[in-house]
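The other protein chains are all here in position, but one chain of the complex has been omitted.
Letters A, B and C name the chains as they come in the text, with residue numbers starting at 1 for each one.
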Amino acid sequence: MEIEILAFGITKDIIGNKSLKLKVETPCRVRDLKILLKKDYPKLELLTSLMIAVNENYGDLDLLLQEGDEIALIPPVAGG
Amino acid sequence: MEIEILAFGITKDIIGNKSLKLKVETPCRVRDLKILLKKDYPKLELLTSLMIAVNENYGDLDLLLQEGDEIALIPPVAGG
Amino acid sequence: MKVIDIILTNEKLSLEKAVDFVRAEQAGGIVTFVGTVRNQTKGKKVIRLEFEAYEKMALSEMRKIAEQILFDFEINSVAIYHRTGNLSIGEIPVVIAVSAPHRKAAFAACEFAMDRLKKTVPIWKKEFFEDGAVWVSAHP
Partner (left out) sequence: MKVIDIILTNEKLSLEKAVDFVRAEQAGGIVTFVGTVRNQTKGKKVIRLEFEAYEKMALSEMRKIAEQILFDFEINSVAIYHRTGNLSIGEIPVVIAVSAPHRKAAFAACEFAMDRLKKTVPIWKKEFFEDGAVWVSAHP
């Protein structure tokens, strides 16, 4: 399936865009997506942390991605 | 010597005035003044606490009062 | 730079004034405490409050608190304002603002200052109920 991934903060700089489309095999878990992305964009490996949000919630590594999910890269947050 | 004592809060009500003049024997310590006052105004005994301020500082029981000192009765404070 | 602002007044207190005072370019955070007059005490309806102060000593004790927290905590500046006279429900008897490079110190110092104020500053509060009035904390 094809998924769309939103990028924020430094991940937007690393990916060079505020979103990207990616073809992934099903089933695809958050864990698998992180591995794929870090292969394509090795600079993601250097971050203090990288979370994946799925439908506006932090996604557990085991969470299964579904077609149409809103997926976002969450590098270390720094509000306040 | 004669001293003047300021009264605030409930002590003003107990004494019936915002200040009173009192003749005391010298030497007179904060401790002695409290005993004198509690004899004259037994309702002072019922308070949660009674401090004596001398020249705008809390006076230790052993503090010796001097002629001209600014003396004040400090019942339990409740600012804020 | 002036780092302490102490006010005792029978006019309305301004939180904005306190925050403006403690704001500084090297501060990262400001913590404030704003007291408000509650509409009840132990379930009994309060109509209004009256605050009386031993003014000169109250100012001096407020300043001592400010000096102590500047000494004991890593903070930049502090404003402590207290009101006197008659206050209605919802009005503001006290405002404390503390700025610090890091928020943990600002929280700790502001709370300490307020705890201390209630213990040492010679200000008395009279609560007016429908059937009378009481000096708060006067009796056990």
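A few points about this structure:
Definition applied: a contact is a pair of C-beta atoms (placed from the backbone, for glycine too) under 8 Å apart; a residue touches a chain by one contact, two chains touch by 3 or more.
Everything numeric here is computed off the predicted structure, so don't read it as measured data.
Here is the thing to keep in mind: the chain we left out touches A, C in the whole complex.
Counting over the whole complex, chain A has residues 6, 8-10, 12-13, 46-48, 53, 56-58, 72, 74-80 touching the chain that is not drawn. Residues of chain C that touch the chain left out of the display are 15-16, 19, 23, 25-36, 38-40, 89-90, 99, 101, 103-104, 106-107, 110-111, 114.
Operating definition for what follows: only the chains that are shown with their structure count from here on.
Chain centres here are Cα means. That of chain A falls 48 Å from that of chain C.
Rounded to whole angstrom units, the spacing between the C-alpha centres of chain A and chain B is 72. Among the residues of chain C, none is in touch with two or more other chains.
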